[in-house]
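Apart from one protein chain that is not included, each protein chain of the complex appears where it belongs.
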Amino acid sequence: MSRIRDNSISWETFNEGLWKENPVFVMLLGMCPVLAVTNSAMNALAMGIATAFVLVASSTLVSLLSKYIPKQVRIATYIIIIATFVTIVDYVIQAISLDLYNALGAFIQLIVVNCMILGRAESYASKYRPLKSIVNALGMSAGFTIALLSLGVVREILGAGSLFGIQLFGDNFQPWVVMVLPPGGFLVLGAWLLLFDWVNQRQQKKAEKQEAHHAS
Amino acid sequence: MQADSLSFIFLNTVLANNFVLAMFLGLCPFLGVSGKLSMAVPMGIATLFVMLVSSISAYAVNIILVALDIEFLRLIAYIAIIASAVQLVEMTLKKYSPTLFRSLGIFLPLITTNCAILGLALFQTFYQYNFAQSVTYAFGAGTGFILAITLMAGLREKLVLSKLPSVTQGAALSLMLGGLLSLAFMGFAGLGSVH
Partner (left out) sequence: MNNPEANDEVSTTKEHQADTPSLRMISVLTGIAMLSGFLVVFTSQLTAPAIAENQRIAIEQAVSKVIPNSVSHREFALVDGQLGVVEKGSNQKIVYAGYDSDGEFLGIASRASAQGYAGMIYLLYGYDPFCQCIRGIKVLKMTETPGLGDKIITDKKFQKNFEQLDVQLNKKHSALKNKITMVKQGSKKNDWEIDAISGASISSNAVGKALNQSAQVLLPELYPLIEQLKQAE
């Protein structure tokens, strides 16, 4: 495979996770952290980066080792690899900031059971070359992080009247507290999905109309 | 640390700090397998089963980890026991209760990647629960899960029969329902703190 061709594939491979198969909005994978840690934009971003690291690192390793891993034990191997990188992230976050570590709580360690990561290892990294797997993992991570941020930003603005900890409104602002509480997570994600479905349906209808137009 | 009483732990995990509705653990099956009551209930029972087994094994493994001073391996060890616990439950069921196995069987592998199980193991370690507390915690979490998924399935079964805008027929609707349930369960917060 030539270098140029590899790159041209890469945009598609990247875009897959970013938009077409966005892990949160389209595939509904890894929902636990999506709802649990998105009560502020900062937490959402940190979670996104942590997940991205684990996803990219484990995809790389799985892709490199896939030739040597017998089929019967592959899931066990993938899980061990993922758990290793999660433990590493766990320690690194503790070293960077204890406040952040306390805010994310057990959800850093729960990255292990994020179905998105195991799913990528099984369906992508074990089949493609390291470079392609990395690009794909990066795309998936970007899609995941954007989804987390889109929830975190909305919930923080509505529920606390701030963004990344900076107050946006005057003292008279009455925060919509329920948005940073558990129900807010469900409701905001539900609203985003509604928006997504609505846009998709409109586009489909438009395309159908155009097709009908062309046909006539 | 103040010792929490067993009844408090149980009620707290079932209602006030429901694993699904307040702590967002185990959402995949909650959204995925809650379409029909006949599927949701066995899924809930299977989860409760695995929770009890893995809670006990996690408790035992943690003692070894602490004794050997190798707590940094906790995560890897826990995920390994949970996978084995699921396998164990599967084999036991197959041997002793083939009927139950037939109805629960397909859900068991799914449970391995249910974050509620790993979350349970991690939280019971974090709270430094003793053996009885851990088992109660697992039992409460499992019961809470059954409660949440059953309620959800009941609601969704009713909604199939009602007229809805086409956009809302999908995950969005489930999430909105989840939000309302979660809001309702917030009413339980503070339970047990009024002495």
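For clarity, chains are labelled A and B in written order, and residue numbers in each chain start from 1.
The criterion applied here is as follows: a residue touches a chain if its C-beta (ideal position, glycine included) is under 8 Å from a C-beta of that chain, and two chains touch if they have at least 3 such contacts.
If you're wondering where the values come from, they're calculated on a predicted model, not measured in any experiment.
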{"item": "Where the missing chain makes contact, among the chains that are shown", "value": "A, B"}
{"item": "Selected residue (touches chain absent from view) among A:Ala83, A:Ala125 or A:Leu138", "value": "A:Ala83"}
{"item": "Interface with the undisplayed chain - residues on chain B", "value": "1-2, 4, 16-17, 72-73, 76, 189-190, 192-194"}
{"item": "Positions on chain A where the hidden chain makes contact", "value": "39, 65, 68-70, 72-73, 76-77, 80-81, 83-85, 87-88, 91-92, 94-98, 102, 159-160, 175, 177, 180-181"}
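To be clear about the criterion, only the chains that are shown with their structure count from here on.
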{"item": "For chain A paired with chain B, centre-to-centre distance based on mean C-alpha positions, whole Å", "value": "23"}
{"item": "For the chain A and chain B complex, residues of the former touching the latter", "value": "28-29, 31-33, 35-36, 76, 79-80, 83-84, 86-87, 90-91, 106, 109-110, 112-115, 118, 178, 181-187, 189-191, 193-194, 197-198, 201"}
{"item": "Chain A-touching residues of chain B, taken from the complex the two chains share", "value": "21-28, 31-32, 72-73, 75-76, 79-80, 83, 113-115, 117-119, 122-123, 126, 166-168, 170-176, 178-180, 182-183, 186"}
